[in-house]
Structure formats: C-alpha cells, structure tokens
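Only one protein chain is missing from this complex, and each of the others stays in its spot.
When the chains are written out, they are named A and B in that same order, and each has its own residue count from 1.
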Amino acid sequence: MNKTHNTQKAKKYGMVIDLDKCTGCGACMVACMAENNVPFKKDETNKLDSITWMHLYKLTNGKAFPETEICYLPRPCMHCEGAHGHPPCVSVCPATATDYDHGTGIVSQIYTRCFGCRYCMGACPYHARYFNWWDPVWPEGMKEYLSPNVSPRMRGVVEKCSFCFHRYQLAMDKAYHEGRKELEEHEYQSSCTQACPAGAITFGDLNNPDHQVHKIARPDNEHGGKPSATNVFRLLERLGTNPKVYYMSSREWVRRLGDNYLPHEKTGEIALGKQKGHH
Amino acid sequence: MFPFSFEWAWDMAHYVFLGGMWYAIGIISAGLSYCIGKALLDTVAGKGHDHGGDHH
Partner (left out) sequence: MDSALLPKGVKRCSFPQFSIGILIVGAVLLWGVYAMLLCWFKGLNQTGMNDSYGFALWIWADLAVIALGGGAFFTGLLKYIIGKDELKNIINFAVVIGFICYSSALLILAIDVGQPLRSWFIFWHVNVHSMLAEVAFCLSIYFSVLAIEFVPLLLENRKLDEVPFFHNLAHNMHEVMAVFAATGAFLSCFHQGSLGGVAGVLFGRPFAFREHLLVWPWTFFLFTWSAAAYGPCFTILLTKITEGITRKKLVKDNVVDLLAKISGWMIASYMVAKLIDTWYWATVTAPSRGLTFMQFYSDGNGLYTLWIIVAELVVGGILPALILTNKTLRANKSMLLLAVILACIGVCINRWVMVLQVMAHPVLPFEEWFAYMPSWQEVATTILPVAYGVILASLAYRYLPVFPQERELNPVNG
C-alpha cells in the first residue's frame, strides 16, 4: 500500500461485484439491514414496498433444461456520478435532500430534509431508492440493538444505500486522531463487502490505482469511468448514469443482461460518443 | 430561497431562477398594493358610494 499516493486527490469509492462468485446467499442483504437500521415488516412478501438497500436479483439465461443457467446479482445504490457529479436522482430533488459528495463520490440522502415527493425514485433506473410507506416498528427489545451510528428513518421519506458512510466517518475520525489524513484500504469497507462469504464484493477507492477495485475494474476516467478490464461491466452503461458499482462475469449472457442492446449490437460494445447529452 | 440558507450559491442558476421568482412576486405585490392603496384613496374621496352596480 502506497500511503503517500494521491494525498490531495478526491476519492471515488466504488465496488466490484464478481457475479461468478455470488451464490445468492443474501448475507450482504442481512448485513446491510442490520448495519443500517433498515426497517422491516412482519410480512415482507411484497418486494415492491419492503426496503432492501442491497437487493438481490435472480437472472436466468431463459433457456430450457439442461441449458438453464442462473446468476444472482446483488444491487446496492450505484452512487452514480452522472456527468460531472449529476446523478439521475440528485439534480431532480427539489429540496436538496440528496447530494453528490465530490470528495468521496458518495450520493447522500438527508432523511430530515426529505419531504417524500419520491421524484428521485422515479428518476433512478435501478430502483435503488426506497420509500418508507410505514413508520418502522421494531420487534420487542430490538431497539436496544439498533446501530447508534445510523439514524433510523421515519414514515414518508426516501432512503437508500449509503455505502455505509458512517463507517467512513468513523474511520476518518480515527485517522485524524492518529494524525493521518488518509485511510488505509481496509479501514473503510462496507458491511456487505465484509459479510460476503464468497468474497464476491470488493470495495475501495476507484481513483487509487493501489486499491483492489481499481485493479479489477480499471475504470477509464477519461470516458466516464467505463471499465477497461475484460468481463467487467456496469448496469445500464449507455444511459450515461456513470455508476460506481461494477460487475464482472465470465458469462456473456450475464453481461448482456446488464444493459439494453439492439439485436445487431454486440455485448459491451457501446460507443460512448453516441450517448446524447444530458446535464 | 434566501442567501442565508446554507445551500445557497451565488451562481447563474440562482440568479436566473430566484431572480425570476422575486421579479414575479415583486410585480404581483406592487400591483396589488397599488390596487388596494388606490381603492382606499378613492373610498376616502367618496367614490363608489353612489354607483348603480354596473361598471363596465
């Protein structure tokens, strides 16, 4: 680890998820819920009104047995950068309740500022944003186990994955206390990353060539962070959302399901110049 | 909305957007003040006491 590297440079925290390793066990979802005081209901069968910051999709190649293949795809908030720090959700929020932090690349959500118009949810193509349709009801005694580092949310506001930002704050506090301004790679890791038993999730600073995420994804910052590594892709790359969550899979059908393609287009071959501008 | 809100920035977007807003509010308030003020003066001057109910 090169401690002196990029001391003044802005961070860009991101993730690479190896879909070939993911078994769909859901440990990342559970860890996320426990870490972030995510409320739940007695009956969670309706996935469209229950909150899962980290959501697990089951993908299939659509072929009949014996050629059927499935793949599990964990989906946190993509912490999109958009063009010049304008993710789909941030610029639409009328009350500045969500913001793009240029210092870390994290898209924040200010629960006490959000008044629940849900425009950001409509803007997000990944369905990464969730609305609190109910006030949280914790089972008997569970309040004692809530994390003191994450504020619980009330009814009527939007919430989403924060890349465990409170962990970043705690790590930075510790670093300052020790007279450092920079974090080691292992000092700030999201809870889903640490919970994954298969080691499918890698988390770190995409701007730091020494970090594993950078080494795996090799983001091309000249071209909106597009991955230059083989088999690495981002969801809905061609919409120009510029997400900071990368996926990798050796299977072509999985990579093709990561974006919309016209029938004649080859997987992963999207001319970035073709994307018409937004702000 | 006001310069003392912490998300305020002195940039073009704020000039145009909030400039337009305060301009519209200004015109409406001025127009309304004029109407009310003139109506008060007219009333004091004794206008409107003896009308047939059909103006215009």
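In the analysis below, a residue touches a chain if its C-beta (ideal position, glycine included) is under 8 Å from a C-beta of that chain, and two chains touch if they have at least 3 such contacts.
Computed from a predicted structure; not experimentally measured.
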Touching residue (missing chain; options A:66, A:94, A:141 or A:199): A:94
On chain B, residues whose C-beta touches the chain left out of the figure: 1-2, 5, 7, 13-14, 17-18, 20-21, 24-25, 27-28, 31-32, 34-36, 38-40, 42-43, 47-49, 51, 53, 55-56
Positions on chain A where the hidden chain makes contact: 46, 48-49, 57, 59, 73, 82, 88, 91-97, 113-119, 121-127, 129-135, 154-158, 235-236, 238-241, 256-262, 265, 270, 274-279
